[in-house]
Structures are given as structure tokens and as C-alpha cells.
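Would you mind keeping the following structure in view while I ask a few things?
Heads up, one of the protein chains got dropped from this complex, but the rest are sitting where they should.
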Amino acid sequence: MSALTVSALRKSFGGLRVTKDVDLNVEPGERRLIIGPNGAGKTTLFNLITGELSPDSGSISLLGQDITNVPSRKRPHLGMARTYQIITLFARNTIVHNVRLALLGLSPLRWNPLMDLKHQGHLTEQAQEALKQVGLAQIAERPLSQTSYGERRRVEIAMALAQKPKVLLLDEPFAGLSIDERQDVQRCLMAIPRDVTMVMIEHNMDVALDFADRITLLHFGEVIVEGTRAEVVNDPRTREVYLGH
Amino acid sequence: MTFYLVLTVNSVTFGGLLFLLSAGFSLIFGLMRIPNLTHGSLFMIGAYIGATFVIGLLGVKLNFWLAAILATLAVALLGALAERLLLRRLPGDQLAQVLVTLGLSFMAADACLALWGGDPLNVPTPDGLGGFVRTGIGAFPLYRVAVIAIAVVFAVALWLLLDRTRLGAMIRAGVDDPDMARVVGIRVSQLFTIVFALGAGLAAFAGIIGGPILSVYPGLDQDMLPLALVVVILGGSGSLLGSFVGSIVVGFLYNFGQALLPELAYFVLFLPMLLVLLLRPQGLFGRHVP
Partner (left out) sequence: MIARTLPIAVAVLALLTLPLWIGGTYYVNVTSQILFYAIFALGLNVLAGYGGLVSLGHAGLFGISSYVVGYMLQLGYGHTAAILMALAVGNVSMAIYALLSLRSTGIGFIMITLALGQILWGLAYRWISVTGGDNGINVPTRPAPFGLSLADSGNFYYATLVVFLLSVIAVAIFARSPLGAALMGTRDQPRRMNALGYHVLAIRFWACLFSGLLTSVSGILFVYYTQFISPQTLALTSSAEVLLMVISGGPGTLLGPIVGAGLVVVVKNVVSGFIERWNFLLGAIFVAIVILMPEGLVPGTVRLWRLATRKRAPAKAEIKTEGKP
């Protein structure tokens, strides 16, 4: 059984076809890298997989279950989590509250209007644990407005990890980071155990090659090449896409 | 039979006034994303200023059309000032814009009450338009027919402005994609002031030519603003055609509702709006969901 399967997925905006019959099959525990130049339709593909957009045709299944028509808000409950390329955090709150919100999203407690959230010790503990994984446990109580860009990237990852996903989708987790910060993030990602399947988008090929078991090259919404690291890097079509003409 | 004919003419006339009012509202909303809650006030201020000169309250008695032009220009200037001095400080902050325009509308309403008092002003019909048009099916008040003609002329003129001129092209580009318009170097700042002044002027003009039909009274602003809102929700924001069709529909609903179901007139008026919201939230002719 695959962790994530996408078949014959199509999406157009107006006349523009941004996803053209995309097939994707990711095995459990696999690290998959999706590369492609800007405008290749990578983020759109993620939005289709997470259900933030609905496809015109095709199907998506998660751990063998067809989720094509499952509303996006239910997909995290089935074991799917994502990070955003454009940081999407709760700027008024502390780091730990951001992660707590991620945990609460999967807990039936989220409907409770009477309890004091701060007294839910287990949520805070789990949040701290996730923050430890990304090396932010010491500054958990810091307001998000007083954190650096690199720290925010790691908060994004901590929020996804806190949900204990089976499939983790990472949308350009290195975007906008300095070399040092990039290494921090890389360490976090490398430390994630193999029971989590990971799919990462990156437009800069060099950044994330070490990460990948297999690579899918996307161009103008179409899968051009798919294979192992070596296969894709050495494929002439890859050069064509990246070097042009 | 004549009853329905008269009602129909009244509906179309009222629709014409609403079009003049809501075209500006719709453009301002569509282009600048500003929900201009002073729009009813601009209509009322225009009507009061115009009426002052038509009746000769200040000792100066002017020809109706001259008074209308004066009122239009004065209110257009007011609109430009409000945009330059206040709204411009709050770009993109719609809540703040709502509050500021709401605050301004309260100030305007109270100022009008202080200046012109609580009694309605009756504006006389302009010279030469007091009679009736006689046709095979009946006689219609000439002034109402003239208002319809004026509204149609303005609709065509606005359409030409938007469709055939450089200014219009810039406005359309701004409505379609405000960020892109900035990127390609349209001077959005100036454009906003022009559109705001244009919208304010149109509202004021509608107010004064509506004077002989509606009269001018405190609370006129609050009667008109929700109608403009309904028109824009029905027609879709930023669409001239939408404003036109929406205005005519609301004109009919308002007049027929008042005549046939007076107790539920407001309900009849807002019901189609709710249906549109439920079935087609971007409005009949709109492109974006507000």
C-alpha cells in the first residue's frame, strides 16, 4: 500500500492548465522531492493534495483510502500535514501557542468552550516535545513577533510534526533562509524518523538533493521525469528544463 | 392598467436614480475595495446644496441645471478631500475604512440637520419639464421621463469613459487586479482620487435630480445607502452593467413592493439579494466575491 497516490490529476484556472494528468506514487517512509522551475505548478499540486483546491478530475488517495472528496479540514485527521512556503503563523501569539493550536486541531477538545486551554498540561507537553525536535524548546514562550525568519520556518515544521502525521508535505522549507539557518532546518528534517513519509517541494535543485530517495521533475504542470536521484540528475530532459533550450 | 403603467414608469425612474448613485459606489468598491458608507450622505448633501440654490434659501436663486452642476462639483470636491485627507491614510484596512466612512456619514447627517433643519424641502420641477408626455397608452410626467433619459445618457457616457478612454482602461485594469495595476506603473494614487471624486459627484447629481421626485429630508442618506448596497450585491462590484441591471431590478422591487405589499416592502426588496448571495455570491455580473 502506498503512502500517497495521485492519479491523472487535472486542474485549470480559466484556460490555463496548471496540473496536467499528474501521477505520483509515494511509498511509506519514502523521501520524495518534487522539483521544477517557478510556475511549474508545484504549490498547486500541494494545494490539490491537501484539498485546499479541488481537482477538475483525477483522484488522490492517502494510505490506501480515497480522499479525493474528503474536505481539506478532515485530511489532517487522516494523517496528512503540510507546511507553507509563505509563512502562515499566528503572529499575535507565542511560539508554543502556535504549536498548541496545531495539536488542538486534531483534538476533540477544540470544541470545548469552558475549559482553560492553558491548564491542558498534556497539550503544552506535546507542544514542547515538537519544539524540542526543531530546537526551539528554550524559546517556546517567546512571542512570534520577536522571532527570526529562520525560527519561524522551524515553527512551521514543529506545527506539522506536532500533528504526528504519516505523510508530511513540505513546501519549500528552505525558502529565504541563510546558509546557517538552512542547516538547522536540514538537521530537523533529517532527524524525522522513517515512519513519516515526506514529500518536499523545492525549486532550487541543489538545496535538497541529499534529502531525496526519489525525485519528480515538474514543468508546466506536467511530470517530465521521475526516478532516483542519479536518474533524474543525469536525464537530458532535466538539463533542458533547467538550462533551457 | 394605468396603475401598473404609472408604477412601471416610477420604477424605471427610480432605477435610473439608483444607477447614478450606485455606479460610483460600485466603482469605488471594485477599484479601491473601499466600502464607502458615506455614499448615501453624498447623495443627500448633493440634494441639499442643489435645493438651496433652486429654492433660493441663501437669497441666490439659480436655474435648476446650474444648481445641479454646482452641487455636483462641490460634492465631488468634498469626496476628493475625504479621500486625500482620511481614507488614504488607511490603505487596505477595510475595517478602519468602514468606521471612518460611517463616522463621516454621522457627521454629515447631523451637519445637514443643523444647517437645513428637520422639515423636508420640496424641490420644484425644473422649468419646462412640469407637464405630461401623452402617448397612446397613457400620460406620463415629463420630468420622470427626462430623468430616465438622463440616466441612460450617463450610462452610455460612463460606458464610453470606461471602455474607450485611457482613464477607463486604467480603472478597468485596477478593478481586475489592483496589485498588477500598481506594478505596471498606473498612478493608482491619482486614479483613486479621481474615481472617488467621480463617484461622489455622480451620487450628488443623483441627489439633486432626484429632489423633485423624492424631496430632500433628514434620513434620506440612510434610505439610499442600503439601496446602493443591494444594487451592488445584486449586480456585482466594479461592473457597470451590473449596476445598471441591479438598479432597474431594485427600482421595480422597491416601487412594486411599496405599492402592493407595503408592510413587507423591505423584505421584498432584500429577498432577491439574499438569493443572489446564496446562489451567486460574486453578484450577477461581478467577477470577485467581495
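Labels for the chains are A and B, by order of writing; each one numbers its residues from 1.
As a convention for this text, contacts are C-beta pairs under 8 Å (C-beta built on N, C-alpha and C of every residue); 3 or more make two chains touch, one makes a residue touch a chain.
Predicted model, so just to flag it, every value in this text is computed and none were measured.
Engineer: Thinking of the whole complex, not just what is shown, which of B:63, B:94, B:135 or B:165 touches the missing chain?
Structural biologist: Selected residue, touching the omitted chain: B:94.
Engineer: Please pick, from A:40, A:102, A:185 or A:232, the residue that touches the omitted chain in the full complex.
Structural biologist: A:102
Engineer: If the hidden chain were put back, which residues of chain B would touch it?
Structural biologist: Within chain B, the residues that touch the unshown chain are 33, 35, 86, 89-90, 93-96, 98-100, 102-111, 114, 222, 225-226, 229-230, 232-233, 262-267, 269-270, 273-274, 277-278, 281, 289-290.
Engineer: At which residues does chain A meet the chain that is not included here?
Structural biologist: 50, 52, 72-77, 82, 84, 86-92, 97, 100-102, 104-107, 109-118, 120, 144-146, 152, 159, 163
In this text, only the chains that are shown with their structure count from here on.
Engineer: Nearest whole angstrom, what separates the Cα centre of chain A from the Cα centre of chain B?
Structural biologist: Once rounded, the distance between the two centres reads 49 Å.
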